[in-house]
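Shown here: the complex without one of its protein chains, the others still in place.
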Amino acid sequence: QKIGPEPAVRDLILATTTSTVDSGLLDLLHPVFEKKTGYRVKTISVGTGQALAMGEKGEADVLLTHAPASEKKLVDAGTVINYRRVMFNDFVLVGPPKDPAGIKGKPSPEALKTIAAKGSVFISRGDDSGTHKKELSVWKKAEVTPAGSKWYLESGQGMGATLRMASEKEAYTLTDRGTYLAQRANLNLDILSEGDRELLNIYHVMQVNHEKFNKVNAAGAKAYVEFMVAPEVQKMIGEFGKEKFGQSLFFPDAGKE
Amino acid sequence: MKPMLEARDLRLTLSGREIFSVEHLVLHKAEVLALVGPNGAGKSSLLLTLALLQKPTSGTIQIDGVAAGNGNLLAIRRRMALVFQDALLLDTTVARNITIPLRIRGLSRKDAADRCEKWLERFGVAHLAKRPARNLSGGEAQRTSLARAFAVEPELLFLDEPFASLDYPTRKVLLEDLGGILEELNMTTLFVTHDYTEIPYLARQVAVLFEGKIVKSGPVVQVFGHGILDRRVWVPWERD
Amino acid sequence: MKPMLEARDLRLTLSGREIFSVEHLVLHKAEVLALVGPNGAGKSSLLLTLALLQKPTSGTIQIDGVAAGNGNLLAIRRRMALVFQDALLLDTTVARNITIPLRIRGLSRKDAADRCEKWLERFGVAHLAKRPARNLSGGEAQRTSLARAFAVEPELLFLDEPFASLDYPTRKVLLEDLGGILEELNMTTLFVTHDYTEIPYLARQVAVLFEGKIVKSGPVVQVFGHGILDRRVWVPWERD
Amino acid sequence: MDVILDGIIEAVRLLISLDREVLQITLLTLQVSGIATLISVLIGIPMGTVLALTGFMGRGFLVSLVNFGMGLPPVVVGLATWLCLTRYGPLGMLGLLYSPAAMIIAQAVIASPIVAGFSMAAIQSVNPKLRLQILSLGATQFQFLFLIIWEARLGILAAVIAGFGGVISEVGASMMVGGNVRGYTRVLTTATVLEVSKGSFEMATALSIILLLLSFSIMASLSYLQQRGRRP
Partner (left out) sequence: MDVILDGIIEAVRLLISLDREVLQITLLTLQVSGIATLISVLIGIPMGTVLALTGFMGRGFLVSLVNFGMGLPPVVVGLATWLCLTRYGPLGMLGLLYSPAAMIIAQAVIASPIVAGFSMAAIQSVNPKLRLQILSLGATQFQFLFLIIWEARLGILAAVIAGFGGVISEVGASMMVGGNVRGYTRVLTTATVLEVSKGSFEMATALSIILLLLSFSIMASLSYLQQRGRRP
């Protein structure tokens, strides 16, 4: 039961971060969207940096990312419009169950301070992703400059690969809860620090400005943004993962700024 | 009448070495010329050059009154055939080795097969037609290579020691036959050989190449004397 | 005295075809045996088998009284040399083609170079020593291949139409020389040829292979008659 | 090793149940890599032949270019193709990015130098005198090429095998220009990477096994063709 006429431009390019795809959320939502509107979503899952860069160059029609500080620059420059909050989850500090540095239960800046003091191995994504940016801001809060230290490794890879490396090397790392839950079965890592306010991980959806880039599929992008914030979709987001992991991976958040 | 082949001031230099330098060489129509000379004299190289397969360093070659150049190379090559010193067969059956140049020249499948059969028969290798050329014995390969050249019934034929690996009785029978065939088909022929006893069977004229130069040429008996006509050996598997 | 080479019930079948079937073949020490027969008779295949390069389908070969088997193959092969029907040279210089089998046999660099020079000289290709073997003329290649075989001074020598591409005067001189050399070095030799006039220069004994079977063997004159000794041709570039 | 075992079981299950999505991915893989190989054969064999047979100015440079192209990193090809095909890139008007056509282009760019380089080596190893013999048979340029290629068929088939093997197993470029869009440009390699990053090693192993089965059966038939009648 499709709504509205056949779209003029059928292909819609969504640039998003790996976490949304790897969790399986978009595989659930997109068939619904496609059926409803007739668009074909080409989901390009890349690093946050690349997703934003694609937006800046007009190479994508719509973005779904989780790096508010960097996104803000695009909004201010008028590169993206219709900037809407969609959902959130949070970042957690994970590490080996033995917890050699003893950070369990400590708030995140303090935990990082302890890790640095003990010289326990910490793995950073080092890829300018939303997670990496968040991690750097926590280090800043902890007043530690980890770069260059022997115990500080930069994996330069996505969250899943970084988690596996941490598990193998019995190291600590910062991860978003969704990816951690999805991969938990294969990992030898426990959540050791969570719940800080600044560890919120907020996802926004936004349209690339068609007035700046003439090839952008404006109608499709608008439809996508509206779809993501629609109440029934928000409900689906909230339900997602409960069955498999016993808890939600994302929390619907539309309309709250 | 225009000569079938005429070369002037033909010179070839490879890797800084002068391989041959021939001022003038003429082959009249239906003439058979034997080319002799010691190893390394440049016979094979000269043959390749005259057959338009090796570009000379300088000089001109006229075929049937027409200067050979880039434009007419293919057309001229199709009037020629060449038997190399070592039989170079394609990696397929004996029969297809014969028919390929015929099909290339536009003969129908049937005509090509007929000719192939005829010439394989003539060179005594008809029984090998279906065999892969790769496994032939030395003599069998050379016969196939000869059959391939004759099957195209060329106007101009180049033979580079074509009988070297043939057994004696075959060679004898062939030599006796081929003279007639060349005449019948009006083939202008240049053939290189080391076995001077072969010469009188086929050629009236002989040219002697020595260190890249033609040092002597003329009628056979004039160059070799009459002794050349005399040769008698028995074939051991034909007696009693 | 044990024979240098003795083969019994030697049979070879390839692709379902019987190539040869030889009941008994003996070569006594220092004996030179000529092997003749029509093209495709199986001469080259027999030679390869006797030289332990082709595994026979059945039968045994004894070298100097010892049965050839997997254990002693290399040792026996080093007592032999083989000249193939087509000169098979390695893609390097002429000189290195000669020295490689010598160095393989443990000769010092100096000894190998000396022998190489000596035999290149003997076969008239000393001037080619530094040339890449790939560009040689047919006769030059065959001479190199001969020099390579003789340079190892083997006890047992196999020659497969070794003179087919040599020019006539060289062939004549070589034939006259080689008889002495073989005798002097006590080389037991089996050689295949199509040119029966070569036989009396080198061999006393001859065996005739026909369709894979030895149909006749014995002293040369007995097999061929006396006509074989008679051959006279002039060398055109040596007169006047 | 449980993962591998589970992967095998999962692969068998997927194959038996003819899982629609896996089937579609497999067909697309074959289609994209097959067409890319075909294109690279059409470009590479003539190119390798020309380089092997003719001497012209700049040939040496071209030869090293081809040899170098054989080692062209798929990632780099992917990046370059991506930059060319983006909306505002030089070929943006074609709108090919994130489509199977884009993957075919990138894969053909990867495979062509491989096919060309190995064809060249194969044809160079044909006895040069045989080339002259073929010319002397009266062959036209085209017939000449056909016969030479026939003589070098062993090596040329190896070239095709290498080209196909190079692209069917490639992931970097396909990922970049195809985008791994589900149901549209997802092929076996990109799907495997996705499953790994999702942490589902069993599924990744299963997809790997399907990819291996696929390329094994194709390689086996090609190598059967190549080795037919060639015993050592």
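Should a chain be cited, it is by its letter among A, B, C and D, assigned in written order, with residues numbered from 1 in that chain.
As a working rule, a residue touches a chain if its C-beta (ideal position, glycine included) is under 8 Å from a C-beta of that chain, and two chains touch if they have at least 3 such contacts.
Source: prediction; values computed, not measured.
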Neighbouring displayed chains - absent chain, whole complex: A, C, D
Residue in contact with the excluded chain [from D:M47, D:I168 or D:V181]: D:I168
Residue in contact with the excluded chain [from C:V26, C:L53 or C:A113]: C:L53
Touching residues (missing chain, whole complex) on chain C: 48, 51, 53-54, 74, 77-78, 80-82, 84, 86, 88, 90-92, 100-101, 104-105, 132, 148, 152
For chain D, residues in touch with the removed chain: 1, 3-4, 52-55, 60, 63-64, 67-68, 70-76, 79-80, 83, 89-90, 114, 117-118, 121-122, 124-125, 128, 154-155, 158, 161-162, 164-166, 168-172, 176, 189, 192-193, 196, 201, 204-205, 208, 211-212, 215-216, 219-220, 222-224, 226-227, 230-232
Residues from chain A at the interface with the omitted partner, ascending: 46-47, 49-54, 126-129, 153-158, 161, 165, 168-169, 188
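Basically, only the chains that are shown with their structure count from here on.
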Approximate Å spacing (C-alpha centroids) for the pair chain B, chain C: 28
Computed distance of Cα centres, chain D from chain A, in Å: 35
Euclidean distance of C-alpha centroids - chain B vs chain D, Å: 46
Residues within chain A bordering two or more other chains: none
Residue list for chain B, restricted to those that touch at least two other chains: 86
